[in-house]
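These notes are about the structure you will find just below.
Apart from one protein chain that is not included, each protein chain of the complex appears where it belongs.
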Amino acid sequence: MTDPTDRRPAATSDDVDAIRRLKARYFRLMDTKQWDEMRSVFTDDCHFDTTADGAPEIDGADRFLAMIRRFIEHAVTVHHGHMPEIELTGPDSATGVWAMEDELWFPDGGPIRHLHGFGHYHETYRRTPDGWRIASLRLTRLRVDRQ
Amino acid sequence: MTDPTDRRPAATSDDVDAIRRLKARYFRLMDTKQWDEMRSVFTDDCHFDTTADGAPEIDGADRFLAMIRRFIEHAVTVHHGHMPEIELTGPDSATGVWAMEDELWFPDGGPIRHLHGFGHYHETYRRTPDGWRIASLRLTRLRVDRQ
Partner (left out) sequence: MTDPTDRRPAATSDDVDAIRRLKARYFRLMDTKQWDEMRSVFTDDCHFDTTADGAPEIDGADRFLAMIRRFIEHAVTVHHGHMPEIELTGPDSATGVWAMEDELWFPDGGPIRHLHGFGHYHETYRRTPDGWRIASLRLTRLRVDRQ
């Protein structure tokens, strides 16, 4: 029962499911603006590369959340993820690619009224004592329309 | 072999997969207008709360299907679900949250021509002798555009 090779397949499938649910929380908590709960989907030192959208690279989940709140706190946002490709790269580490689409409606008076984008998230995950967390996130874009 | 703690992980994963396929049938059968087959995805006493769309709360799958058929029978509809968060709450019960997007094109002459919405389904599931069924469905909306 304690031979690790016995437990590997079940653990693998459970880990992939846990990472799918982690990313589901990322999307839901962002679009429902539950910032405190959203903080828990990232490692403290998470690295964010959304330079494809013109943002600077950011290290640290707190700094990223402060940035994202300034950007979308008062917008209606819809972020959807699709078709994950998740690979375990070690007992406590994994990578994932997700197709994504986002649509944002900003309040009147700002520089943009509407953003509609398509692309992929390229992520790494780390298992912590509190479960799997997003350890890095890079966004590539197929197309972005701004009005 | 009969110790229930032995069987829990495999059962859990199979049940989550069964609930994913159940919700996939819900979407496909609605958009392809296969009403008789769609009836089988719900428990008889299923509770529907789509008050976010202005509909009354409805108890009973037959009453809901009669309502939905009146509303979309002659429309082209696309309903997509994303990023499930499914939790087993007992051996025969589960909850699920799904991100969703729907787009409907109505025939000429009606009160609406086009609806495009975004939100979340909050659902409960019950295992019946015929498999998992949707036992309650509540829709919350992030945004709905009507033309």
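The first chain written gets the first letter, and so on, giving A and B; residue counts start at 1 in each chain.
The working rule: contacts are C-beta pairs under 8 Å (C-beta built on N, C-alpha and C of every residue); 3 or more make two chains touch, one makes a residue touch a chain.
These numbers come from a predicted model, not from an experiment.
Participant: With the full complex in mind, choose from B:81, B:96 or B:117 the residue touching the hidden chain.
Facilitator: B:81
Participant: Take the complete complex as the reference. Which residues in chain A touch the chain that isn't displayed?
Facilitator: So the residues of chain A touching the unseen chain are 9-10, 13, 16, 82-85, 97, 99, 101, 118, 120, 142-143.
Participant: Determine and list the chain B residues touching the chain excluded from the picture.
Facilitator: Chain B touches the missing chain through residues 10, 13-14, 17, 20-21, 23-25, 27-28, 31-32, 76-78, 80-82, 103, 105.
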